[in-house]
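A single protein chain has been omitted from the complex, and every remaining protein chain is retained in its original position.
Letters are used for the chains, namely A and B, taken in the order the chains are written, and counting of residues starts over at 1 for each.
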Amino acid sequence: MNVFVPKEMDGLWHILENEPGAAVYAGGTDLLVRLRAGMDVPPALVCLERIGELQGIRDEGDTVFIGACTTHTALLESGLIRDVLPVLHKAVRLLGSPPIRNMGTIGGNICTASPAGDTLPPLYLADGEVEVRSRAGARRMGIDRFILGPGRTALENGEVLSGVRVKKGWGYDVHHFEKVGQRKAMAISIASLAALVKTDASGAVAKIRLSWGSVGPLVVTMPEVEEALTGRPLTIDTLRSVRHLVERNVSPISDIRAGEEYRRRVASNMLLRLAEDGRRP
Amino acid sequence: MKIGESVPRSDGWSKVTGKEKYAADYYGPDFLWAGAKRAGIPHGRLLGIDAEGARKCPGVVSVLTHDDVPGPNRQGIVRQDQPVLVDGKIRRCGDAVALVLAHDRQTLKRAVDLVRLDVEPLPGVFDMEAALAADTPLVHEDWPSGNLLRHVAVSKGQGGKGLDLCDAIVEFYFETPRQEHAFLETQAGWAFSDEAGKIVIVASTQTPFRDRLEVAHALSLDANDVRVIAPYLGGAFGGKDGLTVQALLALAVLNSGGRPVKMWWDREESFRAGVKRLPGRMYYRLGARSDGRMTALACRLYFDGGPYAGLAGEIMTMAVEHAGGPYRIPHVQADGFCVYTNNPTGGPFRGFGVPQAAAAMEQAVDLLAEKLRMDPLELRMRNILVPGDRNCIGVAMVHSTSAGECLSALASHPLWKGREAWVRSAGPFKRRGIGVACLSHAMGYPKDVPDRAGAKIELTPVGTVRVYVGVSDMGQGNAATYLQIAGHMLDQDAERLELVLPDTERTLPCGSASASRCTYVYGNALIEAVAALRARILETASLLFPCAAGELALAPGCVLRRTTGETVPLSRISTALSDGRLVECFYQAPVAEEDSGIIYMGPHTIFSYGAHLARVEVDELTGAVEVTDYLAITDAGRIINPRLFEGQIEGAVAQGLGYALTESFAVEEGVILSASLATYTAPTALDVPDVASLAVGAAEETGPFGMKGAGEIAVSGPFPAVANGVAQAIGVRVKAGPLTAERLLLAGIDGTCDPKGPGP
Partner (left out) sequence: MKISFTLNGRATIIEADPGRRVIDLLREDLGLTGTKEACGTGECGACTILVDGESRLSCLMLAPQLEGRAITTIEGAAPDGRAASDVQEAFVSHGAVQCGFCTPGMVLAVYDLLKRDRAPGRARIREAISGNLCRCTGYGKIVDAVCAVVAERNRTGGRGQGNDR
């Protein structure tokens, strides 16, 4: 099987044109596992790890652009990300393990489009906008339109994800991420919650954004719940009052890691962790 | 190298530099890879094998089936009921049906996938209790008791009737799961035919000598024509106690046209084809008088052995022997049933039945304490065995029995003493609890199985001391311990000590690396051999000087005449000794006085003891359990090497925590659903707390330098200690393990609880 490691975008386009069906990877932590299991049998592989243009984290003022081949470790070590989007930093901290983070990339996490992808809930909260490039040019779309379902994205033939643009999260004083897994590292999320909250001087919720992972085929957001919480104090009672809404808006499955009822209950329970009177110091 | 010191292990350097060669590391010029085509269905009749597509693959040398197996084609330790390659019935998904030999690994995989099996599926047996019902399909039609492999019953005093004497009785049911060994080095071997035509098998195995006999029987070979070598194993924990690759490799070598053959199961195959810890169902009734004296125990234990006898019946028996734990209970009725099913094969795993029994008994003890309104530690201390007592099957504790000291040490430990304050200071959404467990674990083989080892030691021509060890080192450090013993007794340092690892051609039979027996049994043989060699050395030296023996001392590389400072090198002594430089000694462990009729294969007589404490914190919102601190106190007699000992305790605790919390082995209708390390989650470094380990207790007089084996005992503590802690934390006991977050949340933690308020 041919394996190509282009150094530049021109080389990449050439390969994609001449190797129809070639599978693209960066870190290989998802694709190479699938190949071993016989789940994919592509005629060729293309590794993106050497293409400089696809790496790097750029401060753009109100937004930050993260190259698709930015590894999770690079994200963790980025002072910029830690500063402007702590919710993403927290999620990546819990993803996989150190060598997996050294190899795996944000682009890979997005394109694998697993319902359990840990970078996804934070990216949704940051109004993530993906950039997709082809020889012809580039197009952009919201991440919620880019990811179509488990394992499916809007990538067309001849296109690669080149990066994702996120809004800086300075408007929020709470950046929260929690994930439930079978153990504390190397654990695929059973359920996860990402939250951005701004409270006003009286402690009431001025702005709140919530997203859940692993409790539906796609990341779940709940404007209904966010609305119900806005203007109210961030207490256990308040959060408890919307639990039924949360449980109504998730559509988890039962699989080998957990059952549907557990995922539903824990999705709403995790919300309580945001409570002022319940939060750990 | 003194006894009692934490001498760094002799194999540490080669392992930390990557130089140590494991069975999986053998390669060579022009060798073949061998791999098995496995059944993939749990029960069926094999009608035909179509290997044409596989044979046609370029790079495939041959595809072997049962037609190519000489001899009875049956392997097994106690009962030879397992085919090397299926010749009639398929009894589990992991059954090997065909063996492919190919030039490279990728071709091997392709060819194995191309082998087609024609099978008539049969209804399978998957539930260990339902398997015993009449009209259930039989796993072995020729087994006289149907799907019941073995029933063991032990009765003491008035048996179950003793419950009538009790003021408080608790009933408890608990189900323990399968567990996967998940050793890092999967099953592996390398085999070839030497110049004399002997089949040489280098295998990751705990039983090189027994393997040889099993392979020879299965393939109708002369055992003298089979040589088995066991390098350091990359972990085993019981999963390599018996044949894994050995018979298949021997068969491959018979058909490889003179080329060496390599077999190395990948992780998925290791999951599907390797043995697992037997799942168990324990039904307990435990009673006491109102003053806390335990009075009666009636229990039934069911074990699912899968389709092959292996050591499953023996594992169940060990559970029965330990069903009542380390307590003094006058009236006992314990029944164990080991059942044939079409589930993955059950086999030895550290603990060998005791973890299952302890998981149930130690929870029953806590429930009893609750009913009696007694502190759980107090109840245990009131009933703990002391020297001279009879255990639950009626055997007198005539060897070191420091179980009470374990409990006392726990009682005075800060983790116990500070428990109330700790529990009270739980943070938001956290509930805390403390759980204890008290354990015993029999060392060595049961009475009817001679527990023997042969030690061979040589003063080499260059004056080094070479120790020939026939019992495998699977990581526990027994090989290093033997060198420490030899070094201590001969006053030689590490550079002058050599080891020969198990080799049926060069080392003496020592029995299996199992049953917590390795250091005790081989160690005693070694001490005798070393003492004899030391005497010969000094005698020879006294003749060479000449001088009185009393003037002499051993020193690194020489014998020293203390009065004059003269030395004679050991190399010279070796020459002078001639054949006398080689000493062989056999040792056989003591057995219980009591009659073998008490229990199948007879009872054990030497036990290690332990008392464990787990501090657990349960998250109300997710149900997740965190063990923040763990204390393991062990009576293992005198400790030869504290660091090695601690390593065994800490490692066993980690495996026990995985068993209790994170390791969910999913099987449905005989098919393993969690067949990879992605879904079967063993604990990572973030999942195990620092473990405090203490050794207490009197010396074991019969043991090498006062020790007794304790490699297994600690694995049995975590499940009950954690379950007891969880019960205290959230007031809930579940009926089955592992204690996953899902199980606990759905069992009734109310996630809406006010963190400052009372629990549900």
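Quick note on the criterion: a residue touches a chain if its C-beta (ideal position, glycine included) is under 8 Å from a C-beta of that chain, and two chains touch if they have at least 3 such contacts.
These numbers were taken from a predicted model, which means no experiment stands behind them.
A.B. asks: Given the contact rule set out at the top, which of the displayed chains would the hidden chain touch in the full complex?
C.D. replies: Hidden chain contacts in the full assembly come out as A, B.
A.B. asks: Looking beyond the chains shown, say which of A:C47, A:L80, A:L148 or A:A228 touches the absent one.
C.D. replies: Candidates A:C47, A:L80, A:L148 or A:A228; residue touching the omitted chain: A:C47.
A.B. asks: Of the residues in chain A, which ones touch the absent chain?
C.D. replies: Residues touching the hidden chain, for chain A, are 1-5, 27-29, 32-33, 36, 45, 47, 49, 73, 77, 96-100, 102-103, 184-186.
A.B. asks: With the missing chain put back, which residues of chain B would touch it? List them for me.
C.D. replies: Residues 6, 8-9, 11-22, 24-25, 27, 105, 181-186, 232-235, 237, 266-267, 474-477, 643-644, 646-647, 650-655, 676-678, 682, 684-686, 688, 690-691 of chain B touch the chain absent from view.
The criterion applied here is as follows: only the chains that are shown with their structure count from here on.
A.B. asks: Using mean CA coordinates as chain centres, what's the gap between chain A and chain B in Å?
C.D. replies: The answer is 42 Å.
A.B. asks: Which of the residues in chain B end up touching chain A in this complex?
C.D. replies: Residue list for chain B touching chain A: 427-429, 620-624, 662, 664, 666, 673-674, 678-679, 681, 683-687, 740-742, 745-746, 751-752, 754-755.
A.B. asks: Spell out the part of chain A that touches chain B in their complex, as residue ranges.
C.D. replies: Spelled out, the residues of chain A in touch with chain B are 33, 97, 180, 182-188, 190, 236, 240, 243, 256-259, 261-262, 265-266, 269-270, 272-273, 275, 277-280.
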